[in-house]
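One chain of protein is taken out of this complex; the other chains stay put.
Labels run A and B following the written order; every chain starts at residue 1.
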Amino acid sequence: MPDPRFFSSRGPLSLAVLAELGDARLVRPDDGGRLIATVARGADAAAGALSYGVSRTELRRLAPSAGACITTDALVAEVPPGIPCLAAVNPRLAFARMANALYPDPPPAPAVSDRATVDPAAVLHPECRIEAGAVIGARVEIGAGAWVGCNTTIGPGVVIGARTRIDANVTVVCALVGADVRIHAGVRIGQAGFGLVMDGSAPGHERVPQLGRVRIEDRADIGANTCIDRGALGDTVIGEGAFLDNLVHVAHNVHVGSHAVLAGQTGIGGSSTVGAFTATGGQAGISDHVAVGARCEIGAQAGVTRDLDDGARVAGTPAVPIARYLRQAVVLGRLATRRGQAAGDAGS
Amino acid sequence: MPDPRFFSSRGPLSLAVLAELGDARLVRPDDGGRLIATVARGADAAAGALSYGVSRTELRRLAPSAGACITTDALVAEVPPGIPCLAAVNPRLAFARMANALYPDPPPAPAVSDRATVDPAAVLHPECRIEAGAVIGARVEIGAGAWVGCNTTIGPGVVIGARTRIDANVTVVCALVGADVRIHAGVRIGQAGFGLVMDGSAPGHERVPQLGRVRIEDRADIGANTCIDRGALGDTVIGEGAFLDNLVHVAHNVHVGSHAVLAGQTGIGGSSTVGAFTATGGQAGISDHVAVGARCEIGAQAGVTRDLDDGARVAGTPAVPIARYLRQAVVLGRLATRRGQAAGDAGS
Partner (left out) sequence: MPDPRFFSSRGPLSLAVLAELGDARLVRPDDGGRLIATVARGADAAAGALSYGVSRTELRRLAPSAGACITTDALVAEVPPGIPCLAAVNPRLAFARMANALYPDPPPAPAVSDRATVDPAAVLHPECRIEAGAVIGARVEIGAGAWVGCNTTIGPGVVIGARTRIDANVTVVCALVGADVRIHAGVRIGQAGFGLVMDGSAPGHERVPQLGRVRIEDRADIGANTCIDRGALGDTVIGEGAFLDNLVHVAHNVHVGSHAVLAGQTGIGGSSTVGAFTATGGQAGISDHVAVGARCEIGAQAGVTRDLDDGARVAGTPAVPIARYLRQAVVLGRLATRRGQAAGDAGS
């Protein structure tokens, strides 16, 4: 159950209301009047909490005191009889919507902290929130309902769209950020990219000027301590509704497609593109100047060094189609086993 | 020798006192009255500094002006004759304890900076230290001797235990932090995890509400810029005395066991568990929903995709037992060499 120290329920809401919000069906319509105030995982479900389960095992673990349970039509019979039951095509999605209704992100209380430092030439919507320690540069524009967290730095000229929420200790420079974007703590956006060039006649590297921007489109979500460099010339772009996890590295002039999903510690080299709805596993890498298509799946720790067609599924370093990757692992395993046996090893 | 700009010796201490602190034996008891004020690496040992060596090579490099040297019983005879000598079962541990006695972490001078922003509903122990630029939210509780560094943000309701030290530019929200914990600069604790779900009928992903917490148990140590997401429901837990290095990624609902050691840039996927005393090498990855046992050793850059029994030692992606990993490398190397020779390569 969410700790009331950190989360306040807006409930209780009736099961009828929740069912409608989650596009779910009440198995016994008579339960529609029951009130639900909170949510929980199945096994921990405190008295009266809403839970969900998508397997027999999960449903069997359900606490008898659970207030209600969402599952699929096929599994409805597995829910213990005393517990009100909702059926949904996608119980997890239904649960997410109902939980969001019970515990909505609190809207920011509009206020500019007197411990914030706001340049007189910044343009703040009267309904935005600027917290203590935030620094807002000249000519910054901040939209209605936007929220800039404590000790966050917004550089000159940056634009922040409506309802975008920026957490604490973030840095944003040289960037245009859309509406309903979520930027988690410690994110770095818009710093100069890694551009250097050698002069054969002198030791060392010269910096290539980094004169582009970052554009973050609406509804993108950027994980903690992730870094997105600005373009050298032109823009680095994070597409609409893209989700980047923590500690992701996005180099200059990268274009991440709409609704792409980059798992933790993924890295993308300069000028590469990632198509819409493409997903990477954790610690995956994409070399620079690579074009990855839409709806690709890139395995954890894969290293993509070549362009990928739409829908490609790859793994390994260098990345190869997943079927080939699995065959390689099998072949290598067999050869090693044979060698182990030849050497009289116990094998393992 | 530690630079006095940054470190102040509390010495000098006599060798007799130091020997007792480090559970070491003075080879010549007459040396017990000698005074030691500082520490150094063997070769750099400035006049009078305490050093240690665990190999003949290290002892041979010892500066003749060294004030004293810790080694093992077996190596005592290798220490140059003029240098007072201590023998210990674990010289490095003995050195660590003596060095900690000479250069203890300075206790925080209790003070709340007038440049900090403290919510009136926060509860600060009178003997804590809150530095300039720190922001302390409503209902935060901070224990005796705890230390919150400059420009650090502590969100509403967070609890910080006694003597816990949080460095500069850190963010902590939705978390309960134990006693004697060390949180290095730039750490992010308690932000919303990477929870998203697709609705087949609409483009894009919906956010799954992240309504859990982070619990950091006593004596844990969290490296710079590491990120620990809160649970979706329930807790993400860092066990007692666990050590996380820099830039580690810990996803929602992960449980890291007590005294586990996660090297730099390790990543752990959602809902996975890591047993007590398990250690990872740098850049290792553990997939989501994986149960890793206790006292496992996971090689650098390994990718663990399946559950591991207690004491497992694995390497590679996907991770396999280390013996098998080494055999695979040998087999592959031989095949490549054969091919290289067939092709008339120089081989390499």
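The rule is simple: contacts are C-beta pairs under 8 Å (C-beta built on N, C-alpha and C of every residue); 3 or more make two chains touch, one makes a residue touch a chain.
Since the structure is predicted, the reported quantities are computational estimates derived from the model, not experimental observations.
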{"item": "Contact partner of the left-out chain, one of B:53, B:137, B:178 or B:241", "value": "B:241"}
{"item": "Touching the absent chain when the full complex is considered, from B:53, B:67, B:133 or B:318", "value": "B:133"}
{"item": "Full-complex contact with the absent chain, from A:153, A:258 or A:280", "value": "A:153"}
{"item": "In chain A, positions touching the absent partner", "value": "117, 133, 135, 139, 151-153, 155-157, 169-171, 173-174, 186, 188, 191-192, 194-200, 203-209, 211-213, 225, 227, 229, 233-234, 247, 249, 251, 265, 267, 269, 283, 285, 287, 301, 303, 305, 317-318, 320-321, 323-324, 327-328, 330-332, 335"}
{"item": "On chain B, residues whose C-beta touches the chain left out of the figure", "value": "2-3, 5-7, 39-41, 44, 89-90, 92-93, 95-97, 99-100, 103, 113, 115, 131-133, 149-151, 167-169, 182, 184-186, 219, 221, 223-225, 240-241, 243, 245-247, 258-259, 261, 263-265, 281-283, 300-301, 316-317, 329, 332-333, 335-337, 339-340, 345, 348"}
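One rule holds for everything that comes next: only the chains that are shown with their structure count from here on.
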{"item": "Euclidean distance of C-alpha centroids - chain A vs chain B, Å", "value": "27"}
